[in-house]
Each structure stands twice: as C-alpha cells, then as structure tokens.
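Only one protein chain is missing; all other protein chains are in place.
This part shows chain A:
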C-alpha cells in the first residue's frame, strides 16, 4: 500500500495534524496494521520536501507531530495521477508451494500429504475470515472477501496440482 498517497489523499478534505492523520488512516485502512508515528512523521517530511504538502500551522509546544499539514496543488495532482494509473497485477510466478511440491517429489517425500496439510491451513484461515466477515460491516466484508478470493484461488491450484502429481513426478525426476 502506498502510505504516502493515502495520507496525501486524506488531506484533500482539509489540513490535519500528524496524529490526526494517523488516526484517520488507522480507522479506514489500518485494520490489521496501524501506522507507527515514526512512519507518519517520515512520510510527511518526504511529502514536504517534494512540495506535495505544506505546513499550515504549528501548535504551541513544538515537536515533530505538532505540525499541521495542508495539501498543495502538486499534491492534488499527484493523488489524481496515482488513482488513474492501474496497479501492476501480481504475477504469482514465484511460488514457495510449487517449489515444495517439486522438492518433495525429487526427494521421495509425500507431495500429496504436503498439499493436504496446506489445504487444511488455508481453510483454517478462510474460516477465521468468514467469521470476521459475517460479524463485520461492509468495509470488513470487502477486505475479507478480497483475501478469501485469493485463498480460494490458491486452493484451486492445490486441488489441480494434487490430481497431476504423477505426471509432475515423471517430469521432474531424471
């Protein structure tokens, strides 16, 4: 996730202090991973240096997160550009699981058992997310669904691979 662009975008509705930005970020996007103050501070100084934000005021008392930030014209343009550009799709070509399957076949261990264990582990996580989804609000549902669809894709691959182990074994073994 691009923290810089996200914090920048949060400033479009009006100037905020660093701690206020952190709170807004955590509330909307920090579900599992709240920001550290250090991250906010370093990100804001970078945005400041690049002219994407400016200091709009400083609270009495001083200190790094007493600054109030406002987005600049350049900052608004930067957010707009970020939203227009598509994210690079994950290629998913480097798979530890695939490697493990091949190694198991090469070393005469059970690839089927490995796939079974992995399926159980994936399903365990899917249960946790499904449970969280049924108790959560729309934001929770969308975040969990995103993860669930990816896990489901992994499981389809596991299933397909487990039906092709004999062929794969014949190909990878010298």
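Here is the rule we use: a contact is a pair of C-beta atoms (placed from the backbone, for glycine too) under 8 Å apart; a residue touches a chain by one contact, two chains touch by 3 or more; residues count from 1.
Throughout what follows, contacts and distances are computed from a predicted model.
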Options "Putative ABC transport system permease protein", "Benzoate 1,2-dioxygenase electron transfer component", "Glycolate oxidase iron-sulfur subunit" or "ABC transporter ATP-binding protein": UniProt name of the undisplayed chain = "ABC transporter ATP-binding protein"
Touching residue (missing chain; options A:60, A:120 or A:170) = A:120
Which residue numbers on chain A touch the omitted chain?
-> 113, 116-117, 119-120, 122-123, 126-127, 129-130, 134, 148, 151-152, 155-156, 159, 163
